[in-house]
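Selected chains only, in their assembly positions.
Order of writing sets the chain letters: A, B and C. Residues in each chain are counted from 1.
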Amino acid sequence: MDACERATRDPLTTITAMAETPTYERIEGLPVGQYVAYSFFKVDPAWRRLPAAERADHKAEFAAVVTDWQGRIEGLRAYSTVGVRPETDFFLWKITENYDDLLELGAALNGTGLAGWLSTPYSYLATTKPSVYTDKKRVRQGKVLPRNGLYLVVYPFVKLRPWYFLTMEERRDAMREHADVGGKYVTVTNHTTYSFGIDDQEFMPAFECDEPADFMHLMMALRETEASRWTERDTPIFVGALREIREALDALDGA
Amino acid sequence: MDACERATRDPLTTITAMAETPTYERIEGLPVGQYVAYSFFKVDPAWRRLPAAERADHKAEFAAVVTDWQGRIEGLRAYSTVGVRPETDFFLWKITENYDDLLELGAALNGTGLAGWLSTPYSYLATTKPSVYTDKKRVRQGKVLPRNGLYLVVYPFVKLRPWYFLTMEERRDAMREHADVGGKYVTVTNHTTYSFGIDDQEFMPAFECDEPADFMHLMMALRETEASRWTERDTPIFVGALREIREALDALDGA
Amino acid sequence: MDACERATRDPLTTITAMAETPTYERIEGLPVGQYVAYSFFKVDPAWRRLPAAERADHKAEFAAVVTDWQGRIEGLRAYSTVGVRPETDFFLWKITENYDDLLELGAALNGTGLAGWLSTPYSYLATTKPSVYTDKKRVRQGKVLPRNGLYLVVYPFVKLRPWYFLTMEERRDAMREHADVGGKYVTVTNHTTYSFGIDDQEFMPAFECDEPADFMHLMMALRETEASRWTERDTPIFVGALREIREALDALDGA
């Protein structure tokens, strides 16, 4: 389907045909929420055997695409994991209102020379977009606003299914205790987003901090809170160091 | 066994020899149900190092096969996942009455130049074909009729085995609540099909929508329904963006 | 150890030295039971970049070995999974009385040009050989006799360990119900074999049918039988389409 076809399709018409009493009200055109995604990259070791000039070209081209897109979407930051996490070299934190930006950015990166040597071991998709249905207000409406902390810790999170059958009060109490304990770690900034049904996890917790050990203490303290009891999966955990994209790429070949 | 041999074999004879009282009545020749399959593709990063003209030929050839088969089977659509899902670049949604079409289409795609650089990280098989046995009517007879929604969310689904030992009434109540909650999300169209015994999952839920975040809210709301309690596995979850096959292939190298 | 050494070793002597009262009576020389094995193959996509003539030679050579061995062991059939199962292209169903035939056939296939481009994502080993110990009669003595059904569905099967601590009567009742339900699907032929201790699964269920959807209905019906409650693992599930080996290989490159 080309762009033109997409433009002429009217979802409202389709929906009306499907439901007698539509209960949603999407506020078209308004900046309502964000898609927040993390893409991880690993360079093929064989890339390091290329002549240095060719590698430099590859890196410059990839960095140029990233830099270009930093001016086109709400957030685009690079984090290095070289020497720390074995299956990734760096990752991008992407924030945009429009889902298709993620695909277009992906295609643009695929057009670079470096993409001939990159694999993508992980990628995570989440959102803060509110529901178009008026009676669903649970997702926080606030924008994710990075503070350029030195490090970003991010991981996919799934709760044990029985959590969702606790009473609202039980869950509220657990989350309040969790927030109370976590809130004391004032050097850590939380940017959790929602992935139900659009990726394999339920949440994408993400935390900016200035020293990874600070986050270790936060997570150790949270182990004893009631909410921790309901964790099904909270790995893999990635610690990224905020870098200019050129700097992150230079770590690939130590050049 | 060649086509001729297959034509001359008579399954009815075979069956009669095996069972004294055959209880099935396959209505041969009637269009009874569909096979519904999803095939995921990932291009080898090294393909991007080929000359642009060679890549263009590869894409054109692959697209030609897809276009040809779009006229031969009930449904064949391409969805792009570039930049979002790490292990796939695009997938095909295939609908046909005849199982062997899936193999023939697979062989035809294997004959293209692009197939020398494609891996197939996932593939899912399901069906809506009714039982040939008169006392088994549980599979819905309706055809899967895509509405060309902008996005398709699809994932393999397995229920906890004890679900199947609830009473019929308990299951009916749970599914009714599930349908009631899901039904409010009128922008989302459900195309679930059946995979018991012919693939690793039990069901292949598939949902067309016009905004991935809408589906996120649907799945978040369903977490609290009784049916959700009986989920064993509902991952990996794929969000595909409907594209002309040429457009989907162009995203592979950003060309 | 060469063949000569093997021939001169006398297992009976060894055993006598180890046990005062040997209770087994292997009936040497009698055709007692079979080894039944399934080997899955996937061609390296790069193979498709070779000249067509080279590919044709590879296929012819591989097919010649299979054809040769079809005359040497009890059963050897090829099944295509192209376009359906993502990690395999085709598989061989092998039946022989002598275990070492499996190794010799493997070595013979390794000697073909195609073997330079094939990986073996799965392989399963099972047997119907009776016990050499007189008090163990549980494995059925009947031979596996394929009927050349159009499709073969096969998967590794492991029961939950507590199954083996049910009383014999409970297990017999569960298996009788299972057989009663399954037996109604007269278009499906069961060829289950035993893998305890010689492969990662306990059983290798295998079913010939003439339409994959028929087997889907069978497995859906079995979900509600008592035996189903004791399933630990019954995946991956493979649906193969019976093909002459040349036809199965031609699907690799659509030629």
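Everything that follows uses one rule, which is that contacts are C-beta pairs under 8 Å (C-beta built on N, C-alpha and C of every residue); 3 or more make two chains touch, one makes a residue touch a chain.
Every value quoted in this text rests on a predicted model; they were computed, and no experiment measured them.
Taken over the full complex in this file rather than the chains on view, the one protein sequence occurs as 5 copies, with 3 of them shown.
One rule holds for everything that comes next: only the chains that are shown with their structure count from here on.
Taking the definition of touch as given, a chain qualifies here only if it contacts subunit A and subunit B alike; none does. Put simply, the C-alpha centre of subunit B and that of subunit C have 27 angstrom between them. Measuring from the averaged C-alpha position of subunit A to that of subunit C gives a distance of 44 Å. Residue positions of subunit A touching 2 or more other chains: there are none. If you check the complex, the residues on subunit A that touch subunit B are 1-2, 6, 9, 11, 14-15, 18-19, 22-24, 26, 33, 35, 37, 39-40, 44, 99-100, 102-113, 115-123, 125, 127, 129, 131-133, 136, 138-139, 161-162, 164-165, 194-200, 202.
Of all the residues in subunit C, the ones that touch subunit B in their complex are 45-49, 80-87, 147-151, 153, 183-187, 189, 210-221, 223-224, 228-229, 231, 235-237, 239, 241-244, 247, 250-255.
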